[in-house]
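Every protein chain but one is kept in place in this view of the complex.
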Amino acid sequence: MTLAQERPTIDFGWIADNLDEIAEATLDHLTLTAIAVTAGLVLSVALSLVALRWRGTYAPITWFTGVLYTIPSIALFTFLVPIFGLRSILTAEIALVSYTLLILIRNIVAGIRGVPAGVVEASRGLGMTTRRIFTDVQVPLALPAIVAGVRVAAVTTIGLVTLTVLVGQGGYGVFILRGIRRQFLTEALVGTLGSVILAVVVDTALVRLQRVVSPWARAGR
Amino acid sequence: MGEGRKVSEFFGQVVAWLTDPANWSGSRGVPGLLRAHVGLTVAALAAACVLSLPLAVYLGHRHRGGLLAISVVNIGRALPSFGVIGVMFPITLAFALIRSPLGYWATLVAMVVLAMPPMFVNAYTGVSAADPALVEAARGMGMTESQTLRRVELPLALPLVMAGIRTAAVAVVATVTLGAWVGYNTLGTYIFVGFAQQDDVMVFVGGLAVAILAVLTEVGLGGVERMTAWGPARRRRSVD
Partner (left out) sequence: MIRLHEVGKMFPGAAAPAVDRLSLDIEEGELVTLVGPSGCGKTTTLKMINRLIEPSTGVIEVGGRDVTSLEPHVLRRGIGYVIQQVGLFPHRTVRENIGTVPGLIGWDEPRISQRVDELAELVGLDQELLDRYPTELSGGQQQRVGVARALGADPPVLLMDEPFGAVDPIVRARLQGEFLDLQRRLDKTVVFVTHDIDEAVMLGDRTAILNVGGILEQYDTPERILAAPANEFVASFLGSERGLRRLGLRPVSSVTPVQGPVIDISADVSTAHDVMQRHGVEWVGLTDGGRLLGWVPMSEIGDDLATARPRPFLVTLTPTDSLRRALDAVVTGHAQMAVVVDEGVYQGMIDVAKIAAEITG
């Protein structure tokens, strides 16, 4: 590693020259995030259903996903590399997904349990079946909490995706790693800011989604 | 089965690595790297505490800056530490902070940036969420502003403040690992070198060490956090 000693500046020429690669990295980054959040959501919904159906399972489920959440992604990579190999997308995605589970499950379960008891009792009293109460009352009312969880999971995942460059994926992480290797500020900055901007854009889109799926939540405030 | 043999063989190699005295001494030995790893973690956490807690407590006490708190945590969550390290690396090199180990400052700055949002938000929320009726009662008893803060708001906020520190600590102890990529030797060095030399065993040992450290931090600080709890939550501690 050679040490560059000249003053670091931002090289706009480099950005202009590499727009293609930046666009490609953006798409990569989004794809890795989308896969992780979608898979995380599917798994979390399944585990939440279990936790809601059998109350006693909530503690072990949050304990287990809590451990997954606590284990650093980079450590998870190292456990998965011997199994799936260094450049496998599975290594990256499993680590990313395992990080979203706790966030999502907590929000889903809290959202469903947070539905006022009076509303559920009234639904039952009006003659709704348990399944109907779940789909027509509990889930719609929990949606704001669930989307809030998806927002946190998505933003966190976008940040973590940069790390997957260490196992051959990376999105914007590619720029960061190369920036470090070459001590090239511009490239590291593009990778970092790109990730932040992507997070802000995705988060804003999810806020919009939240408004669309729960127009009633704004009423009466 | 073949797979089974491979797994046992792999773990055999891990055990062999761990029992090799050469791996337990010198600057690349486990104790040395652990010291560097924990040292930078503690330094970053201390700096982040100093930088975020007083401001958060003040703003929370005055009920100002709620929007700032939310923005801070959102931006903080979106900012990739790896990127911050990458950006800080050329900058700190240019400032020629030669006397410290290579990559130290870049990693430290990134870790402080990582640690501040959860600390700030939890402290802010904890202090500002103190029951207004309680605060008013305290004032009504004749407590001064600072007495109200010290005797009522802070004790009530303490568990949340501690939760913020725990969250930050777990994140930092995990992420300091990345210092290895800019030349600051931590437990991550095993992963960095292992990846470069395609040495699965060394990579695994590094990951294992970091994972254990993160879990210990979570559990240990979780215990400290419970000691700061009040009310029925405190009683629960003595039960289990």
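To keep things simple, chains are lettered A and B as they appear, and every chain counts its residues starting from 1.
Simple rule for what comes next: a contact is a pair of C-beta atoms (placed from the backbone, for glycine too) under 8 Å apart; a residue touches a chain by one contact, two chains touch by 3 or more.
Just so we're clear, the structure is a prediction, and the values are computed from it rather than from any experiment.
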Among shown chains, those touching the left-out chain: A
Using the definition of touch stated at the top, determine which of A:57, A:129 or A:204 touches the missing chain. A:129
Looking at A:71, A:95, A:109 or A:141, which residue reaches the missing chain? A:141
Logged for chain A, residues touching the omitted partner chain are 116-129, 132, 137, 140-141, 214, 216-217, 219-221
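By our rule, only the chains that are shown with their structure count from here on.
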Distance from the mean Cα position of chain B to that of chain A, given in whole angstrom: 20
Within the complex, chain A is touched by chain B residues 10, 74-75, 77-87, 89-91, 93-94, 96, 170, 174-175, 177-178, 181-183, 188, 191, 194-195, 198, 200, 203-204, 206-208, 210-211, 214-215, 218
What part of chain A is in contact with chain B in the complex they form? 1, 3-8, 67, 70-79, 81-82, 86, 152, 155-156, 158-160, 162-163, 165-166, 172-173, 176-177, 179-180, 183-185, 188-189, 191-193, 195-196, 199-200, 203
